[in-house]
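Removed: one protein chain of the complex. Kept in place: all other protein chains.
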Amino acid sequence: MIISLNHYLVLAALLFSIGVAGVLTRRNAIIIFASIELMMNAVNLAFVAFARHWGDVGGQIFVFFIIAVAAAEVAVGLAIIVVLFRHRETVNIDKVNLLKW
Amino acid sequence: MDLLHLLNQGLFWFFVVMTVVSAIVVVFSQRVIYSAFALLFTFFGVAALYLFLAADFLAASQVLIYVGGILTLIIFGVFLTAKIYTMDIPQQTHQRYLALLPVVAMLGLLTYGLFTADWKTVTPAAEPTTKDLGQLLLTTYLVPFEVASVLLLAALIGAVRLARPMQEEDRD
Partner (left out) sequence: MDLSRFNLITIATPLVLGAGVLLVMLVDLLSGRANRRPAQLAALAVVLAAAAVCLATWNTGGVSFFGQVSGDGFASFFNLIFLAVAFLVILAGPAYLERNAIHFGEYYSLVLVSVMGMAFMAAGTNLLVIFLGLETMSLALYVLAGFNPARQSSNEASLKYLLLGSFATGFLVFGIALVYGQIGSTDLARFSAYLAGAGDPFAGYMGAGVALLLIGLTFKMAVVPFHFWSPDVYDGAPTVVSAFMSAAPKAAAFAAALRIFYAPAESLGLPWERILWILAALTMTVGNLSALNQASIKRMLAYSSVAHAGYLLLGILAGNELGAAGILFYLASYVFMNVGAFTVAWMVNRRGEGRYDLGDFAQLGFRRPLLAAMMSVFMLGLIGIPPLAGFFGKLYVFTAAVQAGYVWLVVIAVLNSAVSVFYYLRVMVIMYMRENEALKDVDRIPATFAAVAACALMVILLGLIPGSVLDVARAAVASMP
């Protein structure tokens, strides 16, 4: 069997869906973060696979920027979580009571 | 040739299984620290798959930034908020099965699109892409490159502003 583009894309779709499931079912802010990172990784994998398919480096460049954005989001996100924890001692979204999903 | 081919295939499937299984652990583990460490394996698995796709530079970046930066930050976050382990916090929501519905629907949609698309398998010769990436970043993608630098600056300002305790403002 030859490993084709479709293999990578099914994997990307699967990984993305696992990430979405994590965001929707978990309530711990750090786990939600990890799930969002899974989604980003899935997107990156799809981009690299498509870049290979088209023989074009543009897709890889896009991945480069997504990684930068993800790093920036995590840096700000964890700063917020730490501030929140300082006050409330919880990172559970359900305990964040003023604002419900 | 056949042995090499077999080895190649075996490695591919090894990394695929590693990525998927660790991703499932990340999402469904009951302990936050297990999730964080499972994430390590997912990131490594994806980096290995980049190598299969001839994206050598990205594989290195993936390890450096995701494992070296993002994962470290996440583990820091887990430790800084460590008291949650001693508290009894239910980590599952009640609408868990309801939430899986859109997930399954989406997976179905994506997989459907995949198998209806007609794909030609083009396999250009695998060459290191680092040089091309570097050249493109300073020509075609110059504007995005500069925007990204401001984005990172904003993250820097923002994270410092948020994490600094209010009282320190009077002290310095």
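Chains here go by letter, A and B, matching the order in which they are written, and residues are numbered from 1 within each.
Everything below uses one rule, namely that a residue touches a chain if its C-beta (ideal position, glycine included) is under 8 Å from a C-beta of that chain, and two chains touch if they have at least 3 such contacts.
Every value quoted in this text rests on a predicted model; they were computed, and no experiment measured them.
The hidden chain makes contact, of the residues B:11, B:104 or B:142, with B:142. If you put the hidden chain back, the residue from B:6, B:64, B:101 or B:157 that touches it is B:157.
Residue positions on subunit B in contact with the hidden chain: 109-110, 113-114, 116-118, 139-144, 146-148, 150-151, 153-155, 157-159, 161-162, 166, 169, 172, in rising order. Contact residues of subunit A toward the unshown chain are 9, 16, 19-20, 23, 29, 32-33, 36, 39-40, 42-43, 46-47, 49-50, 53-54, 56, 58-59, 61-62, 65-66, 69, 72-73, 76-77, 80-81, 83-84, 87-88, 93, 96, 98-101.
The criterion applied here is as follows: only the chains that are shown with their structure count from here on.
If you average the CA atoms of subunit A and of subunit B, the two centres end up 6 Å from each other.
Those residues of subunit A lying in contact with subunit B across their complex are 1-11, 13-22, 24-28, 30-31, 33-35, 37-38, 41, 44-45, 48-49, 51-55, 57-58, 60-61, 63-65, 67-76, 78-83, 85-86, 89-92, 94-95. Put simply, subunit B touches subunit A in their complex at residues 9, 12, 16, 19-20, 23-24, 26-28, 32, 35-36, 39, 42-43, 46, 49-50, 52-55, 57-58, 61-62, 65-66, 69-70, 73-74, 76-78, 80-81, 83-84, 87, 89-93, 96, 99-100, 102-104, 106-107, 110-111, 114-115, 119, 121-124, 129, 132-133, 136-137, 140-141, 144, 148, 151-152, 154-156, 158-160, 162-163, 165.
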